[in-house]
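For this view, one protein chain was removed and the others were kept in their places.
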Amino acid sequence: MHAQRTPFQPKDPAFAARVRASFARQKAMDLIGARLTVVEPGYTEITLPYRPELTQQRAYVHGGILGMIADSACGYAAYSLMPATSSLVTVEYKINILAPAKGDLVARGEIFPADGTHVASMQQTLMMLADTPDVPDSPE
Amino acid sequence: MHAQRTPFQPKDPAFAARVRASFARQKAMDLIGARLTVVEPGYTEITLPYRPELTQQRAYVHGGILGMIADSACGYAAYSLMPATSSLVTVEYKINILAPAKGDLVARGEIFPADGTHVASMQQTLMMLADTPDVPDSPE
Amino acid sequence: MHAQRTPFQPKDPAFAARVRASFARQKAMDLIGARLTVVEPGYTEITLPYRPELTQQRAYVHGGILGMIADSACGYAAYSLMPATSSLVTVEYKINILAPAKGDLVARGEIFPADGTHVASMQQTLMMLADTPDVPDSPE
Partner (left out) sequence: MHAQRTPFQPKDPAFAARVRASFARQKAMDLIGARLTVVEPGYTEITLPYRPELTQQRAYVHGGILGMIADSACGYAAYSLMPATSSLVTVEYKINILAPAKGDLVARGEIFPADGTHVASMQQTLMMLADTPDVPDSPE
């Protein structure tokens, strides 16, 4: 047995069964072969075995399918902490794809406790300009 | 016959066949039943008939599947304008879900021509605070 | 006089004065020299004259300042349609920077009416892989 990954106390003692029942209603998870393998308060894991049916044109797992498992993993991490009578919807998500996905995948959803006051989180894409001075262009 | 939806001239005269061949290699599109129904220079449409297999826990189309068809539609709109010898990858995407998806869907990918210099585009989520004065809180 | 840019009817007939008063309380807009130049139902423009004080290390307007004016412009476009008694907060925003910002700027915030049911909007960053076949890598 392992220590719980987050410090949260769920409001609903039956949170795990509630999350698993909701996941079981997600027919789209069944379509892609995703399984909910861990449910803890504020933390979940979804496992997706690689299958050729999941790929884009270069045989990597489709970026949208990465989005599917990440969206559900994050959503259920949050849902595990919500009251038994609630439901939830995704308003928006953003995903940065860092490497080609070529094998079995695990999506982890985790709610971070506020450490002090956490004011904002950023995701960003940068482009390195090789051999380019980091100064203003000379006036033409 | 309709007028072309964008003013772009593709670099590759065989762009449509190249885009369709790439889409045909996306096994994930086949898995969900998506079809590439329009390919023009800088513009595509992907049609996704509703099926229960695509749904999340409340019987709406899963947000990740919305991401899949939007990602591919936008990507192929861009790819239609790229050279014949190129490939492309999605670095990141962000999707705002505005309404539950309950029926057949069409994802449109469109490249916007620069009108003057288009410097930046934003997507944003706002929360209205009903019956809350739009002024600083009174000091306690 | 021009036609209104959106088809919306504001709930609050005094929306323009309310938006302008809120903008006037944004000291950060004053700091950067931004002015609210258009307020219509569901549409605003914020004008930002170029000044060296606004720049990043290469003398372009800082990406965060693009975010500031876009955030306020979009927010006030939405706020113009909200009830007189409400306030609003930005939950999140995402900005794609398409070109270096070197001169005076205008940020437009616009609320799009639903045309049919608009289910989702995506912003995406793609990377073209020049001279790379758009097919799976050969197995090693």
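Letters A, B and C name the chains as they come in the text, with residue numbers starting at 1 for each one.
In this text, a contact is a pair of C-beta atoms (placed from the backbone, for glycine too) under 8 Å apart; a residue touches a chain by one contact, two chains touch by 3 or more.
Since we're looking at a predicted model, the values are computed, not measured.
Although it is not drawn, the missing chain touches A, B, C when the whole complex is taken into account.
Contacts to the hidden chain, counted on chain A, fall at residues 18, 22, 25, 63, 66-67, 70-71, 74-75, 78-79, 82-83, 85-101, 105, 114, 117-136. Where chain B meets the chain that is not shown, the touching residues are 57-59, 91-92, 94, 125, 134-137. Residues of chain C that touch the chain left out of the display are 22-23, 25-32, 52-58, 61-65, 67-72, 87, 89-97, 100, 123, 125.
One rule holds for everything that comes next: only the chains that are shown with their structure count from here on.
The greatest number of inter-chain C-beta pairs in contact is found between B-C.
Of all the chains shown, the one with its CA centroid nearest the global CA centroid is B. Of all residue numbers seen at the chain A-chain B contact, over half occur in both copies; the interface is built from largely matching residues. In chain A, the residues that reach two or more other chains under the touch definition are 57-58, 91-92, 94, 125.
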